[in-house]
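Moving on, here comes chain A:
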Amino acid sequence: MFEPRIVCFFCKWCTYAGADLAGTSRKQYPPNGVVVRVNCTGRIDPQHVLWAFREGADGVLVGGCHPGDCHYEEGNHKTMRRVQFLKRTLEDVGIDPERLQLDWISAAEGEKLVHVMSDFVDTIKELGSLELGLKEQEKVA
Partner candidate 1 sequence: MRLRLTAGMVKDEAIDRVETLSGQSILACYQCGRCSAGCPVVEEMDIIPSEVIRLLQLGQIDEVLSSKTIWTCASCLQCASRCPKGVEFSSICDALRAIVLRIRLATPKVDADGLTKVMMSDAPQMGVVGALRKLNG
Partner candidate 2 sequence: MEERIGVFVCHCGTNIAGVVDVKRVAEELADYPGVAYSTDYTYMCSDPGQNLVKDAIKKHNLTGVIVAACSPTLHEATFRRAGMTAGMNQYQVEIANIREQCSWVHQGDKEAATSKAIRTIKVMIEKARLDEALEPISVPMTPRALVVGGGIAGIQAALDVANAGHEVILVEKSASIGGHMAQLSETFPTLDCSQCIMTPKMVEVAQHPKIRLMTYSEVDDVSGYVGNFKVKIRKKAAYVNRDVCTGCGLCVEKCPAKTPSEFDEQLADRKAIYTPFPQAVPNKPVLDAEHCTYFLKDGKCGICAKVCPLDCIDYEQKDEFIEEEVGAIIVATGYDLYPIENLGEYGGGKYADVITSLQFERMLSASGPTGGEVLRPSDGEVPSEVVFLTCCGSRDTENHLPYCSKICCMYLTKHAMLYRHKVHDGQAYVFYMDVRTGGKGYEEFYTRAAEEDDVLYIRGKVSKIFEEDGRVMVWGVDTLSGRKIEIAADMAVLGLATVPNEAAAKLASMLKIHTDEWGFLSEAHPKLRPVESLTPGFYLAGSAQGPKDIPESVAQASAAASKVAALFAETEYHREPVIAVIDEDTCAGCRVCISVCPYDAAEFDDEKKVARIKEAICEGCGACIAACPSGSAQQKNLTDEQLYKMVSAALEV
Partner candidate 3 sequence: MKIPYYPGCTLHERARDFDTSARECALALGVELEELAIWTCCGAVYPLVTDSVMDVLAGVRNLSYASRLGDKVVTLCSFCYNVLKRCNNVMRDDEDKRDKTNLFLRADTEARKKVESYTHEDYEGQVEVLHYIEMLRDVVGYDKVASAVTKKLEGLKVAPYYGCMLLRPKNEMKFDDPEQPTIFEEFLETLGCEAVDFPMKTECCGGFQVVNDEELAVSCSQNVVVSALKRNADIIVTTCPLCRYNLDRHQEKMAERVKGFSRVPVVYFTQLLGIALGIDKKHLDFTDNSVDPLPVLAEKSLF
């Protein structure tokens, strides 16, 4: 069966801590995502996301603090706008924008993390493997 490969960019204050909480509460979710911990979702450059797809990711999940809760005032607002823009870019290069998801998950929301992660894996499973051979498509790189 197709097991999607997913890169998760998690902000260390909220979503990463939420993922820790899911662990301490022994909640279970699919193991498809590998986490890259960042200070803030605002640190994420659209290039990082495109790179992930280029390197073979079937999906990219970005998790940050709820609006208003950003440890750095408004990093997540910036991300929100960037993700909007990125989704359009993805569409342009023929990648279903649903393969990129942004969600707000706080340190208290272990349960939410589990849902988001499980649903995202399901979504990507439905979309199937991203075999675009992007490495040849220079426009992305």
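As a convention for this text, a contact is a pair of C-beta atoms (placed from the backbone, for glycine too) under 8 Å apart; a residue touches a chain by one contact, two chains touch by 3 or more; residues count from 1.
For anyone wondering why these and not others, all candidates are chains of the complex that A comes from, given by their letters.
It should be emphasised that the depicted structure is a prediction, and the values quoted were computed from it without experimental measurement.
Q: Which candidate, 1, 2 or 3, sits against chain A in this complex?
A: My answer, from the options 1, 2 or 3, is 2.
Q: Can you list the residues on chain A that touch candidate 2 in the complex?
A: 3, 5, 7, 13-14, 17, 19-20, 22-24, 26-31, 34-40, 42-45, 47-48, 51-52, 55-57, 68-75, 78, 82, 106-109, 114
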